[in-house]
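Here the complex is missing one protein chain, while the rest keep their positions.
On to chain A.
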Amino acid sequence: MTDLTDLGIAAIRKGVADGEFSATEVATAFNAAVAEAQGALNAFIVTTPEKALDAAAKVDADRAAGKPLGKMAGVPIGMKDLFATHGVQTTAASKILEGFKPQYESTVSAKLWDAGAGMLGKLNLDQFAMGSSNETSAFGNVISPWRRPNDTAPLAPGGSSGGSSTAVAARIAPAATGTDTGGSIRQPAAFTGIAGIKPTYGRCSRWGVVAFASSLDQAGPMARDVTDCAIMLEVMAGFDPKDSTSLDMPVPAWSANLSGDMKGKKVGIPREYRLDGMDPDVAKSWDDGIAWLKDAGAEIVEISLPHTKYALPAYYIIAPAEASSNLARYDGVRYGLRDLPDGAGLQDMYAATRAAGFGPEVKRRIMIGTYVLSAGFYDAYYTQAQKVRALIARDFTRAFEQVDVILAPTAPSSAFALGEKSADPLEMYLNDVFSVPASLAGLPAMSVPAGLDRSGLPLGLQVIGKAFDEQGVLNAGLALEARAGFTARPEKWW
């Protein structure tokens, strides 16, 4: 029998439905893989083997009773620790939420459990999803399963969904949830050689997802391939009256309508993404992607997104501004950490609690956000950034009058070593240069593995689509995937 941990969503679902193996066998195999890897990779903050087994037992019983099985039946997944899970600690990788056990279940995770998925555990991430390397977690760094040849230096799994990317790439979970505010699904997927999609803003409910920047936050799946992403996204998406920005639209049958045939489609290549001094391997992989989509029948069109260079600075005003407001709720009163120095009053308690509970990057962003929203600076920073954001969205609207999808690299380099960029916040921020523009415009975008660079590490290609056109994004992703023939996986050293 094949190793069950080599299987993805579609294969597990089919094997369980056909009775080739049981959901319990699958859960047991992944629970063992999780336990074996935890010490070396630190992908999980909490593991929940019993939850995975309980869900599997229910699927096996339903199958035995001849009941219909859900779209994720028998698939154990990792849940990013940004989703509130009833009775299971939810921390956003911050000390300020250590021990917090939600009294309710997030909409997205509830949909996954209803579809027959089980939970392997809560995945590590950058604290409050603020970071691109998973080095800001209060629960330790996540280590990428990938290594450079003849080098044991630990590499970044990307961020903020670094536990998710590591778990899927290391085959200790067939799929995982991610969230993407400025690239937090796509960049870690690219760094670890897996697929991930951020849908149109509003597709997946934000209810029960710890808030970072509410106008940008979107959940999405991270999995081995495009088909698995399509299946899982169908389950995660859907209207939720409890989220005021949820899209009241039907969820299309993305997986059933997958097609890698690009005949008659136009693919835009934004000239502003071709940066001076671009990594030659990244440039080559982009050229490969262009050739692959041509081969799939697409017409390639050069386009211009003139405000691209302003996306990152606009993002680093808007996201911290929203974060400073969202994170005001952590006050040591209602949940989470409380630090009450002797004789302290209420205000001192707030300040002491937040000083003790938030990590340095979170504090930095709260302070930037507070500053740009403060009286006298609001118009110069925040209003200006929101105007620039409108221009960035307009660039995309105009481009999509000419093309169906846009192809670009996902990240400016392959994975870097831990510690390599953490000393300078600005250098870390620049990692999101290709992913942030689509976030600011609320557009669906995905990363698929394209190949390996000169140091043997994965590179990703990014497809950006029109609002609501996840199908177009997934189809272009499928066309790339079929031609990239990416089969590389990290050699097991853990």
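Criterion: a contact is a pair of C-beta atoms (placed from the backbone, for glycine too) under 8 Å apart; a residue touches a chain by one contact, two chains touch by 3 or more; residues count from 1.
Just so we're on the same page, contacts and distances are computed from a predicted model.
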Protein name (UniProt record) of the chain left out of view, among "Acyl-CoA dehydrogenase", "Iron-sulfur cluster assembly scaffold protein IscU", "Aspartyl/glutamyl-tRNA(Asn/Gln) amidotransferase subunit C" or "Proteasome lid subunit RPN8/RPN11": "Aspartyl/glutamyl-tRNA(Asn/Gln) amidotransferase subunit C"
Residue among A:P241, A:G297, A:G419 or A:G485 that touches the chain left out of view: A:P241
Among A:S215, A:S413 or A:Q471, the residue in touch with the chain that has been omitted: A:S215
Given A:P252, A:P313 or A:G456, the one touching the chain that is not displayed: A:P313
From A:A43, A:C204 or A:A467, residue that would touch the chain that is not displayed: A:A467
Interface residues of chain A (partner: the chain not displayed): 99-104, 200-202, 215-216, 241-242, 244-245, 247-248, 307, 309-310, 313-314, 316-317, 324, 328, 331-338, 340, 344-352, 354-355, 358, 363-364, 366-368, 370-371, 374, 377, 380-381, 383-391, 393, 424-426, 440-442, 467
